[in-house]
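With one protein chain withheld, the remaining protein chains of the complex are depicted in position.
Chain lettering (A and B) follows the sequence in which the chains are written, and residue indices restart at 1 in each chain.
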Amino acid sequence: MNNDYRSRNHPAWWAFLVHRLSGLALSVFLPFHFLALGQALQGEARLDTLLRWTEQPLVKFAEIVLVLLLAAHLTGGLRLLALEFLPWRGWQKTLLAWAAGAALAAGLAFALAL
Amino acid sequence: MDMLQVSVWRGAASGEYRSYEVPRQESQSVLDVVTYIQRSIDPTLSYRFACRVGMCGACAMTVNGVARWTCRTHVAKVAKNNTLQIGPLANLPVIKDLVTDMREFFDKWARARGQFASGSGTTRKDGFARVAADSPERVAANAGIECIGCGVCYASCDVVSWNPDYLGPAALNRAWTLVNDVRDGARAERLAAVAGDAGCHACHTHLSCSERCPKNIAPTASIAGLKRAVALAAWKGEL
Partner (left out) sequence: MSGGELNYAANPVTPRRADAKLETWLWIAQRGSAVVLALCVLVHLVTIIYAVRHGLTGAAILGRTRGNTAALAFYFLYVLAIAVHAPIGLRTLCQEWLGWRAASLNWVIGAIALALFAFGLRAG
């Protein structure tokens, strides 16, 4: 018999899911990022065109999502490194909370910077 | 009197949940419920238990989707709207109804080299080994040695579901306690046995095992320890 959502309904499991899905999303995004960067770095005019394109609201929204994904994957990853290398115990749940908070903070900082 | 609506898995790999009505009592455990069904309603129900006081782990089942010791689970804690769903432990072949085949669980224990091996050249005539109780290795070992092999962690682990070869939290936890046993003589073989895709590296820190362990052991911590030990061995060319 297999498990379902009821056995997975705890914070560490959500943290795993967020980490894996954000990693997947970032991996899919990366080639496009390299492509755009390659185009843009061919000259000032190209870069300015790209920067203007990114002013569009939908792109801005996508950028916020990307920064959130990046921040989530990074802080989740730091949490994993702590779990694997430091003598953690009961405070790993708090660690999860800090990871989530830091992710949100980064996303907000980016959003506010716009 | 309140009646509990209890749906219980009947069958083997294929089967169905069948409903039973069980009188609700004060301080009733889920094991009491299963026992009532088997004794008073349907004697063909198969299930396992032994000590019924939270020491042996034989009564582990899936209650409302979560692996638990049924003798230590109060109905009041888990029954929502007087309903309960009881099934066999996940990730294990079902023999009948609530009884699972635990062989692969223990086979994996052996595959992870979960047995103590005396150091070469040691004999019964040697003096006692002196191990300080507060040494880091002994503290690490003590954190995991209370495992009684109940299978709750194995049933709760999604990596076990996704990777049929994965040794699982209990086997790896046991291996870790032995890696930290300074008297043990099979360190190199054990590290080789627990490394790899079927071993510690498949753990993704879901922490379901540590969340569900009725003895509050954290197999995740033990597996993290194995990851470090194996990495160090590989770095030194000893793997």
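Going forward, a contact is a pair of C-beta atoms (placed from the backbone, for glycine too) under 8 Å apart; a residue touches a chain by one contact, two chains touch by 3 or more.
In this text, all values refer to a predicted model and were calculated from it rather than measured experimentally.
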Next item on the list: Using the definition of touch stated at the top, determine which of B:65, B:149 or B:196 touches the missing chain.
Entry: B:196
Margin query: Given that one chain is not shown, which residue among A:1, A:70 or A:99 touches it?
Written below: A:70
Notebook entry, point to check: Just one of B:68, B:113, B:174 or B:212 touches the chain that is missing; which is it?
Noted result: B:113
Item checked: Absent chain, residues of chain B that touch it -> 107, 110-111, 113, 115, 117, 159, 162-163, 189, 192-193, 195-199, 201, 204, 227, 230-231, 234-235, 239
Checklist line | Contact footprint on chain A, counting only the chain that is left out | finding: 20, 23-24, 26-27, 30-31, 34-35, 37-38, 40-41, 43-48, 50-51, 67, 70-71, 74, 77-78, 80-81, 84, 106, 109-110, 113-114
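By our rule, only the chains that are shown with their structure count from here on.
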Notebook entry, point to check: Which bits of chain B are touching chain A when the two form their complex?
Noted result: 9, 62, 64-67, 87-91, 94, 155-156, 158, 161, 204-208, 211-212, 218, 220-221, 224, 227-228
Note to self: Which residues of chain A touch chain B once you look at their complex with the stated criterion?
What the structure shows: 1-8, 10, 12-13, 16, 20, 80, 83-85, 88-89, 92
